[in-house]
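With one protein chain removed, the remaining protein chains of the complex are shown where they sit.
Chain lettering (A, B and C) follows the sequence in which the chains are written, and residue indices restart at 1 in each chain.
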Amino acid sequence: MLLAILLGFAFSIFLVFTGKFFKGRISILAAGIPLALFVYFAQFIGRISDGEVITQFHSWIPAFGVNLGFTLDGLSLLFSLMITGIGFLVFVYTSAYLKGHKYLDRFYGYLSMFMAAMLGLVLSDNLISLFVFWELTSISSFFLIGFNNTSRESRKSALIALAITGIGGLSLLVGSIFLGSITGTYSIAEMLTMNPEIASNPYYILIVALIFGAAFTKSAQFPFHFWLPGAMKAPTPVSTYLHSATMVKAGIYLLMRLTPVLGDHEFWNTTLIIVGAITMVYSAIHTLFRTDLKGVLAYSTISALGILVFLIGQGTVDALTAAAVFIIVHALYKATLFLITGIIDHQTGTRDTTVLRGLRKVLFPVAIAGFLAALSSAGIPPTIGFIGKELTYESTFHFGNMAILLTGLIVITKILLLYAGFVAGIKPFTGALPERFENTKMPSFLMWLPPVILAVGCLVFGIFPGLIEGSLVKPMVSSMGLDGKDIHLKLFHGFNVILLLSVITIALGTVLYFTLKPTKKLEAWIAKFEKFSPQTIVTNSWAFFFKFSNGWTNLFQNGYLRNYVATIMVFTIALTGYSLFTTANYAVDFNSFSPITFYEAATSLVMLVAIGYTVFTRSRLAAVASMGIIGYAICILFVIYSAPDLAMTQFSIDTLTVILFVLVLYKLPKYLKLSDYKMRIRDGVLSLAFGTIITLLILEVLAEPVNKEVSDYYAANAYILAHGKNVVNVILVDFRGADTMLEISVLAIAAIGVFALLKLRLKKSDQR
Amino acid sequence: MKTIILRTASTYLLPLLLMFSIFILLRGHYSPGGGFVGGLIASIAFVLHAFARGLDNTKELLKIHPGFLMPIGLALAFLAGVTPVLFFDLPFMTGIWYPGQLPVIGSLGSALFFDLGVYLVVVGVTLTIIFTITESA
Amino acid sequence: MEVILAILIGVLYAAGIYMILRRSLVKLILGIIILGNGANLLIFLLGRVVKGSPPIIPADSDVFQSVYADPVPQALILTAIVISFGLQSFAIILVKRAYKVVKTDDLDEMNAIDKDS
């Protein structure tokens, strides 16, 4: 299985380097991969339907508990077949749809990367590696939505999609890690037995909420749904493959996969039912007034995803069976509808439902496919859509005391979706052919065959539901932890309420289809309500957030050095001051200090005056001179306190610094402006506070006991071992010689810097 | 500045100060002094010479660009540091001492070469900085 | 005397910070130098000061006979002073260059780069 997944990645990397050589021929090569994988996965059908679960394990990063563990059971098998099967058709379709496109190789690269990631996602048993693949699907989706990268709209949509699914991805990551932390494993298989413990864990709600965050964003649930219509900017094969058949179902997959681990809890069920219900009704209504075929399909896809979430939320065998069947139903008809939309767009150049008519005369096979898909979407027998719908009604109808409400909601949704299916699958082909479409040509069979195959699937599985019953649906329901023994799929269940509901649905839907005529005007009028849509709210809050970021950044990073210094000082003073005043013990023993002599007092006084003068004088030269005096005063202190070497050094350095200053300064003008009064007060308070803290700190430290172990060692060994009597110099060249080595390096570097600063002049062209 | 007195004085001052700086360098291990202060005194000697005779004269006298003293000094100090590593299999900067005593210097060891390196670097650095500033002032 | 030194150091720190907070580039450099002096004295004082007995072993002896000043802080300060000298001379030249190129000593005007975001 690992190889199966890696194949796609390998191919996309392969294309990076060789894409150019293959030009037209990559299509066949590319389409061969999903086909081969489809066959590979199909051969497991027998074993899986016998109840076997095939697992594989590769160690990857045991240090994190992250491994490539793969599980092939009913659930992952169905998804794998969908991914590779529809993948194959989409690959074939693309070869004609994007024929001769400059970047066809890139497109296949992204597509096969996506396929591989998606396979990895559904096969992974390890939550973290699942997350890895999950993110890879988001990223490949980003690249595919932005495939027309010079279009501003495409880029924007790609960004929005990535941002929304990115939030979800992180939510999944955190949820998985938390789940892993409380169970001690990331393996889903190992978690299966821990449901009760997990449900009673105090973090249960948090974890489930995080997992929901992932599932809802990926599967475009309200209020995160709006990225999906935007994602339709991608070329049609992408919309078909990622944004209807596979990737958006990753969220559904996740919920199904974790049902046995996290499900069967009130929070789980209620949230899913509510969110699913809102999504399915809300976006079904949205399909009504759309005039762009892809827009209609996008919203009907969201609605269908809502139905799936809604069913998973119910969590009964009936509901999950319905969900399992509906996934197949939806994949078949929605992919068909998208593909034919692509054909229409490709051949006629428009997707506007208000002008498209009568195309059956020029695109006959496509019309057949559209018709079948529309029937299946409407749930009209004998398509498989009918079975799906019956099962759905069945489950809601028996769902305790909420049955009436839930059934009502799902019926309304189904009525609206019928309309949507008809608009996409039937409307463009009926009626008279307008003149402008008369010259429409049939596309290559590579393009029309895939939707026809899928549409035929809708019919065949409807007539012979046994084909999927034992092989796919039952194992799938069992892998969600339920007993799927009693599942029997059939077209006709006898005359009962469910059938009546079906009839009502079909009747009302058909009426709706014939009465409602969306126009551009109507669409524009409806668009006014966009003000209240989640998309607008998110866009506006984003704008606000962006403004806030700007304000925040400029508040701190305002370009004024003194503000930076002030902030740093405030921070330092606050922390040290707090510590000093809460913990210190103010024990200053004045007796331990040495008495003050005249020289010391005089030197200190001179220094104080010099400091004051340096700070407040208005002449630069005077400031420099008095700074020199500070240095000399320190020099005298060094002499008094037995540090002759220091005094010598301080003296010469101080003199040199003053000389340098004077050399530089006499070219500069006088001090220009002075900061205002308030500013000086602020700075004065800040600096005095810091000075005070330093003084107090010194007194505190001086009250502590002294440890002279190190200097005693130096004193004792300076002559005996290091052959020197001036201990300071011995330290400099021997005990701590490494410091001195670096010190002269610092000097050398500084000199080079000075040299370069003064001598190096860049030519204009060399500048930034 | 370029008075005759100073010019004449600098002729004698330069060698005198240089001698003094070397003395300070050598005695550093026993009394206040050392490579750093020694280097500074030597630089002052050259700076005075430059004031008196003009920068070009001093440069001519020096033959090489003072900046060149920096890598030489660094190399010397570095060698003093790595010699024990390379030849004696002792750690970096370990003092290597010549047995016996010399006048003025006292014990002769790698520390002295190290200090000499410091001296050269300091001369190089100070002169580079001051000469560059004077040139571009 | 230690108290007076402690206060002196506090004043040096305060003056240094105050100067750094000014708008003039020259004052900024002066502030840094004063701050550096403060830090050096701080090391010196915290290593405990002793009067009149430099850490030089008497010529006639192999070890110290009496109390001596702690040589370690002195060595540290020496290193620190020299390093500061390197940094300061570089800073002073930086002032010169900045003044030549930006044509001002006012730090508030040195923000052109922040406007182009």
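By our rule, a contact is a pair of C-beta atoms (placed from the backbone, for glycine too) under 8 Å apart; a residue touches a chain by one contact, two chains touch by 3 or more.
Quick note on the criterion: contacts and distances are computed from a predicted model.
Only one chain is not pictured, and the protein name UniProt records for it, out of "Na+/H+ antiporter subunit D", "Acyl-CoA dehydrogenase", "NADH-quinone oxidoreductase subunit C" or "Molybdopterin synthase sulfur carrier subunit", is "Na+/H+ antiporter subunit D".
Taking the complete complex into account, the chain left out of view touches A, B, C.
Between the chain not shown and the residues A:Phe131, A:Tyr253, A:Trp268 or A:Tyr641, the one that touches is A:Phe131. Although one chain is not drawn, the whole complex shows that of A:Gly166, A:Pro223, A:Pro260 or A:Gly470 it is A:Gly166 that touches it. Between the chain not shown and the residues A:Gln43, A:Thr150 or A:Asn591, the one that touches is A:Thr150. From the set A:Leu192, A:Val355 or A:Val710, the residue in touch with the chain omitted from the display is A:Val710, counting the whole complex.
For subunit C, the residues touching the absent chain in the complete assembly are 16, 20, 25, 28, 32, 35-36, 39, 42-43, 46-48, 72-73, 76, 79-80, 83, 86-87, 90-91, 94, 97-98, 101-102, 107, 110-114, 116-117. Seen across the whole complex, the unshown chain contacts subunit A at 16, 60-64, 66, 106, 128, 131-132, 135-136, 139, 142, 146, 149-150, 155, 158-159, 162-163, 166-167, 170-171, 173-174, 177-178, 180-181, 546, 548-550, 552-553, 556-557, 559, 561, 564-565, 567-568, 571-572, 575-576, 579-580, 582-585, 694, 697, 700-702, 704, 706-711, 713-714, 734-739, 741-743, 745-746, 748-750, 752-753, 755-757, 759-768. What subunit B contributes to its contact with the hidden chain is residues 67-68, 70-71, 74-75, 78, 82, 84-85, 89-95.
Methods note: only the chains that are shown with their structure count from here on.
Spacing of subunit A relative to subunit C, judged by their CA centroids, is 49 angstrom. Inter-chain centre distance (subunit A to subunit B, centres taken as mean C-alpha positions): 62 Å.
Annotation for subunit A: residues touching 2 or more other chains are 644-645, 649, 653, 656, 660, 664, 667, 725-726, 732, 740, 744, 747, 750-751, 754, 758. Contacts with at least two other chains are made by residues 30-32, 36, 125, 129, 133 of subunit B.
Here subunit B touches subunit C in the complex through residues 30-32, 36, 125, 129, 133, going by the rule given at the top. Here subunit C touches subunit A in the complex through residues 1-24, 26-28, 30, 33-34, 37-38, 40-42, 44-46, 48-59, 62-64, 68-72, 74-75, 77-79, 81-90, 92-97, 99, 104-108, 110-111, 113-115, going by the rule given at the top.
Considering their complex, residues 54, 56, 59, 78, 82, 86, 89, 93 of subunit C touch subunit B.
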